[in-house]
Structures are given as C-alpha cells and as structure tokens.
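The complex is shown incomplete by one protein chain, all other protein chains being positioned as in the whole.
Order as written gives the chain letters A, B and C; numbering starts at 1 within each chain.
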Amino acid sequence: MINYQQILDEIFQELQPTLTNGKVADYIPALAKVLPDQFAMSITLMDGTSHHIGCSDTKFSIQSISKVFTFTKALNIYSKELYRKVGREPSGNPFNSLVQLEYEHGIPRNPFINAGAIVVTDTLLSHYKNVDNTYDKILGFIQEISDNQDITYDRDVWFSEYKHGHRNIALANLMKSFNNLDNNVDDVVKTYFKHCAITMSTKELSRAMLFLANHGTDPITNKEFITSSQAKRINAVMLTCGHYDASGDFAFHVGLPGKSGVGGGIVAIVPKLMSIAVFSPRLNNWGNSYSGTKALEIFTNKTSLSIF
Amino acid sequence: MINYQQILDEIFQELQPTLTNGKVADYIPALAKVLPDQFAMSITLMDGTSHHIGCSDTKFSIQSISKVFTFTKALNIYSKELYRKVGREPSGNPFNSLVQLEYEHGIPRNPFINAGAIVVTDTLLSHYKNVDNTYDKILGFIQEISDNQDITYDRDVWFSEYKHGHRNIALANLMKSFNNLDNNVDDVVKTYFKHCAITMSTKELSRAMLFLANHGTDPITNKEFITSSQAKRINAVMLTCGHYDASGDFAFHVGLPGKSGVGGGIVAIVPKLMSIAVFSPRLNNWGNSYSGTKALEIFTNKTSLSIF
Amino acid sequence: MINYQQILDEIFQELQPTLTNGKVADYIPALAKVLPDQFAMSITLMDGTSHHIGCSDTKFSIQSISKVFTFTKALNIYSKELYRKVGREPSGNPFNSLVQLEYEHGIPRNPFINAGAIVVTDTLLSHYKNVDNTYDKILGFIQEISDNQDITYDRDVWFSEYKHGHRNIALANLMKSFNNLDNNVDDVVKTYFKHCAITMSTKELSRAMLFLANHGTDPITNKEFITSSQAKRINAVMLTCGHYDASGDFAFHVGLPGKSGVGGGIVAIVPKLMSIAVFSPRLNNWGNSYSGTKALEIFTNKTSLSIF
Partner (left out) sequence: MINYQQILDEIFQELQPTLTNGKVADYIPALAKVLPDQFAMSITLMDGTSHHIGCSDTKFSIQSISKVFTFTKALNIYSKELYRKVGREPSGNPFNSLVQLEYEHGIPRNPFINAGAIVVTDTLLSHYKNVDNTYDKILGFIQEISDNQDITYDRDVWFSEYKHGHRNIALANLMKSFNNLDNNVDDVVKTYFKHCAITMSTKELSRAMLFLANHGTDPITNKEFITSSQAKRINAVMLTCGHYDASGDFAFHVGLPGKSGVGGGIVAIVPKLMSIAVFSPRLNNWGNSYSGTKALEIFTNKTSLSIF
C-alpha cells in the first residue's frame, strides 16, 4: 500500500531547491503578477480520498486546462462529428503556430492547441447560442464534475487576454477564412478567453478530473459525463497532445495523460486509480510548469504508476 | 517611330479568341458581378499623348494596384525608415500566406503582398490619425498624380471585402501580435479595404503612373512626387514583387516593372518612355489578369521595350 | 479470464470483408510482389503462452519495426547521450519529410521517423565499426530477444531499397551536412536498409517484443536487455511517435504503444501483460497496415486492454 501523503511530502522536499527555476508567463500583465515561487499538488483517489501538499487551496488561472472541459463537453454533444472540425494528431509545432493551420486548410491538428480549442469553443457556441449562455454552460459543467459551486473566472485575466490576444484572434480569423468557424469571430474568442480565465485550486482540479480516471463516470456521484470509450480517447489525446510541442517529452518522463496550462497548472490521470493536479507558476521553455512537470516525474518514478 | 495605336489594335485583335480564358475573382460577391469578357489597354507617353483600346473609360476595382500609391506615399513620408517595418524581397509564396510572416516575426517580405500593404497602410494611419482622414489623403494623392478629381471608391466592394476579409484580418492580427502594427487592427483593415476599393479606368491609371516612368516627377505638371532614386526603387520592387508568386514569370514574359490587382487591372512602366494600364477581369492561376498579362507580353514582344 | 484465441478468431472473422482495403507498398518492386490479402495476428503472454491466427508463420519484411530494435540497442549502449542526436517528440509530418529536419538543424524529432532511425543506425555503426559487423550485431540482438536463430534478411528487398532509396539518402546527407552523422553516408544507409530488410513472422515478432511488455527483461529467459525505466520510455516513444503522422490516431483508436512497418506489420505492447504482432500488407493512407490497425482496434475494444 503506497503512502501517498508521504510521497507528496518527499516531492515537496525535493523540489525546494529548484522552485525558482523557470519563468512566469508575462505576455499579459494580469498573469505576470502571480507570486512566482508557489507550489501545490493534490491527488484524488477513486473513493474520494485526497492528499495535498503546498498551497492546494490557492486558486490560479487554469488557462489551457479548460480545453479538457470544453473538449469533453463538445464530444458529449457532437460525438464523432466533432472530428470533422478538429483532428487528434500531435502538431509538432508550438501551441499557437499558424503555419500548420494554413497548410492544413484551417483544420487544427488537435483540440489542445489553441486553434483546436477555439474550434471546440465555436461548436459549443453554436449549441448554446450566445457568449454568456455558452460560458455559463461550460462553467456549470465544471462545477458539476467538481461537485463544487464555488468556481468562477478572473475578469482581469479575461479582459487582458482579450485585449492582447492578437495571435489567437489571427488563428480564429484564419479558420474563419477556411469556413471552419460557424460563429462570429469576436464571440468565439470572447468565450474562449473567458473559459481560459476560470480559476481553480489543485484541490478542485484533481477532484474535477476524477471522471477521466474512471472512464467517464464520476466514481463518487456515479454521474456518467461521457462514455467509457470517449473518456479513454480524451486520455489518449491528452497523452499525445496535452503539452504542445513537449508532449513526447512529458509522455517520456512522466508517462501519464495530462494537460498543462500557461497559468502553471497541470492535471494528470492515472487510469482506474486517481487524478492529480499540480500548480507552480514558473514555466519551462515549452510553456509548461517547470516544477509541476518535475513533481509528476518524481511521482511516477516513486510509485511506478506510469501507464507504460 | 512606333505606331502605338496600331500595336494596341493588333493586340486587341490577337486577344479576341482567348478573352474567355481565366476566371473572375469571386471571393466576394461585389467583385464577382463584373462583366467577365471586358478588355481595355491604355498607354500614356511622357508628353501626355495617350492611346487606348477597348473599354478604357470603364472604371474597375483597382485593388492591389492601390498598394503602389500607398507605398509611394509612405516612402515619401518615412523614407528609409519604412524598411524597418516591411522588406523588399520576393516572397516565394502566395499573396496572402501567413507562413512566411510567422517565420519572419511579423515583418512582411515586401509592400506588395497583402501583409506588407497592410503595414504600409498602418504607417499612413499613424501619420494621418484616423480612418477617414487617411483615406482622404490617399485618395487626394491619387487624384493629384492622376490630375483628375473624378476618382472615388466602391462602397459595396469595400463593405464586402471588410465582411469577408478574415484572412487579411488574420494577417493584421498576426503582425499586431509581433508589434509590427501601431494602430488598432480594425482601423487599419478598414482603411486598407477602402483604398483597395477605389475604382479607376485604364485611361486614368496609365495617366496616374506616369510619374514612375519619369523617375518621380510628373512630366506634364512637373510636380515631384518622390525622389528619382525612390522612384527607381519602387520600379525595382514592382519588378521583383509586383505579381505575387508569378513575379518571376511576369519579369520573364513581359520584362517590365508592373503591379496587378485582383480586379483585373495591371499597370506597367517603361522607364523614361511611358506608363501602361490594362484591364481584363478574368484571372490566371496566380490571381493576375489572364488577358492583361498576355497583352503586355505581346506589347513588349512587338515593341522590344522590355527593360532587359 | 479472457479467451484470447476466441478473440483472435472473432477478429479474423470480422476483418474478412475488408481484407482487400488499402494498397500494398509499391515504391520498390521487391515489396510490391507480396500477396496482398494476407492476414496474421499473434499474441505472446508473459508466461510464454501464445495465440495465433492467419498466416502467423509467414515471414514478411519488418521494415520500420526494426527501428524499435536498433533504438533499444543504441539506448543500451549510449543511454541518455543518445538524445543529443535524436529527440522524442512527435513530428507532425510524414515519415520521410526533410522540412522539419532542415528547420531543426539536422536533429530528427524522434527515432521512429526515417531520419531518426538513420541517426540511430549511425551510432551503432560508430560502436560496431563496419557495415557487416553492425548488421550482424543488430541481427544477433533480434535473434537473442526472439530466442530464435532462424532470422535473416531479404537480399532483394535490401538491394531494391538501396537502389531506390534517394529520399533516405537525401535525409542522411542533410544530417551529415549538419554534422549529425559520424560515419560515411553510404555505410550508414547500407546498414539501415539491411536491418529494414529483415524478415520475421508475427509469431516471431510477438515473441521478440515480450521484453518491452515486461519492462526490459525477457520474462521467459530472465535476461535483462534494457533497464525498466528505459523500457517504459521506449513504450512512451512508440505511443507518441510509432505510427508517423497517424500516431495520434493510433493512440486514439487502439490505445497501445506500437510500431508499424511499411511491409504491413505492426507490433503493440500491453504493459505487464503481453506483446502483439499483426501482419497484413495492404496499407492505409498513412502507410500503416489497414487491417492490422483495425485488428488492434477491435482487440482493445473487446478486451478493454487500452492503457487509457
């Protein structure tokens, strides 16, 4: 029987000397003002037991982790039809590249690069009709899988992203020019930036992801959010595409399906066992949490819980 | 002594069988409704003598030909400083590609691809402060070099371009993300689409370009619009970059500096001798007027007026 | 307890109607002459028990599956040093693309695209000195992990690949120009083509891969071929990069680490449980066995043995 709390304590210990490595995202002022040397890690087991270390109640900007929620929701609504608008292949390119998108006629490689997530948001907007309602439905879904009503977004981050989001707006317009967006570009990016600006703690995130560890059904509430087959496929896409152009490296070093956000969070899934969330805002060269990635690598080394 | 009128007559004759080759630009409805089989050609000599064939009084959308006017105006204002924001190399890519722009950090290759012309418009907007005034100054400049107040823009084309201009808006946002646009993206593209929607006849266009044949000074009014050195360089950029990814082919077949527009117009310069304008709305595979290109090729073959 | 033989029988049954889908590799005559509608599937469990269906004793050209063997051998020799010469990221490009290799200065993305495997072969050549000895050592290694001396290569295929291998020779020369090959280009590609031309049956292949299902140690002979950590990482690289530009799709549909070859073979690993080999020479659009991929998808659906 693994003593998870002890492992979290050890990880926290081992990471102390390098918590100042990496660089906080500073492309928008609202993200740059976060305390840089924070660290938190939470795991939630199938029976709801959870273990935490560090500032696990501190809310941070989940950013691209929200793409897992919107992808899940869109898969739930559209099923296979969704793949006519977005692929599931690693991109071999940075998260916000326009090059591949142009060569591939506006069909993004996967739902976890920015272009793909924008398309996914567009499909939700088509279903839920307007920006406010779509955001409400996305938030409602996150609250439901988290079993927690106390989740919202950071208005400053949202506004700051929207104001400085020229590259994402470029991606959206490029896809619109290829007829791969159905709604007004401005509505789509507004909704996209809004769900990226949702804030959660590692405690909340590890709880929220539990349904993916349990093949689509929350093991505590027994609610089925998505089919078993779809859940496995979300995990597969997280493994091959969840860390942009460092996805191979993450699979190599950590060996778990996961998704990172530029706010410093990472979620990871140990199928049939647990979901994990880490937070540390300093990023490595690929835009993923430096200490968060390290923490997960130490975790799978100590526990041998890699899927490989 | 060359009989230019006779040569124009012969060209018109020779082109009759192929006037139905090529395809009218149809990416916006307002352009698609032009009569497809029209042809006009005008030449204006240094003494103001002019020769015409076909519908040389018919106004058409000058589109990218307007880039020559805005480039001239911006060079006049900023001189060499302009080249910090836009290069002068052939692109080796289609006119609206985002690929190269991303690799080259938002600095467009030259002022005649869309991205480059958008940057040029941005610099004019910085100088003239707002959309309306900037457009008025561009139009005023065209009226002055044309010695003709009767020039304006087509509101339908402008609105249609603006409404469907997602790819150009993507280019502008991408450059904005690289800090290579100083003004609001929406203002820049509005101004850009507006000067592209100006309509002129071949008679007017061949008159307007005369200053470039005479190294910057209108030979009729003696007004100097740009220095001799700058005028030669505008001609050089037209030769190497004036026809998008068919610039080499145009230099090869026609051998004159020129600039085409998707509305079916082409202007060309015979240094120290004349300026030429042709119009025929059906386009070849590279987006240049099919019969217009042919007409110019026949012209330089018959007259041996290639610069090579 | 799963009845694997019955599952293989069912798969064979289900695939009958589509065994004529896809197209045999025909870029060299020696490969094109294979009987197109063959199918075989073999699984080998940790205790050595094995199950087979179809022509599981028929030898076929293992082609890129050999890259798993050379990568394993090179990792065993050079350990982490190997990653200075080859990465472990999905490429987002076809298997033989030169584009990314040029942008990334001759360092291939991963050991399973052709460029990466050529680099791996180069490192083995540096270690084993000459073409014949290097090939002998690679073959010896395969014979050892297969517990089977009766394996060799197809001289016709080898010669045919070498004679028509201009693109691979281009890749090798490009890497040589970046100083990422240490040996003579001709020696490297000769060795590379030779190990690609090795022939094995699914029975042999599923046996050979068992050490990867058991974290580096053959569970029958108890020989440790590679460390546990390295074995997991080979599996991770197979999952993210094992099927060229359809790796995401394979992870998505099959959910197992695997490696395909253009000869129609695919190997896959169920960690701690078994290794699988399939063979069917008709290929899908991405160059992977059409029926082989299908067979594995059906297998993980029926058994729920996906790693996700």
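Descriptive notes on the structure:
Rule of thumb we're sticking to: a contact is a pair of C-beta atoms (placed from the backbone, for glycine too) under 8 Å apart; a residue touches a chain by one contact, two chains touch by 3 or more.
Keep in mind the model is a prediction, meaning the values are calculated, not measured.
Considering the whole complex, the hidden chain is in touch with B, C. Note that of C:T18, C:N130, C:S177 or C:S304, the residue touching the chain absent from this view is C:S177. The chain that is not drawn here is touched, among residues C:K23, C:K137 or C:R167, by C:R167. Residue-wise, the contact with the chain that is not shown comes from B:C241, picked out of B:L98, B:I118, B:C241 or B:I298. Considering the complete assembly, chain C touches the hidden chain via residues 97-99, 102-103, 166-167, 169-174, 176-177, 185. In the full complex, chain B touches the hidden chain at residues 87-93, 100, 109-110, 229, 231-233, 235-237, 239-241, 245-249, 251-252, 255, 257, 271, 301, 306-308.
Convention: only the chains that are shown with their structure count from here on.
Common partners of chain A and chain C, by the touch rule above, are absent. Taking the mean of all protein C-alpha atoms as the reference point, the chain centroid lying nearest to it belongs to A. Averaged C-alpha coordinates put the centre of chain A at 32 Å from the centre of chain C. Separation between the centroids of chain B and chain C, computed from CA atoms only, is 55 Å.
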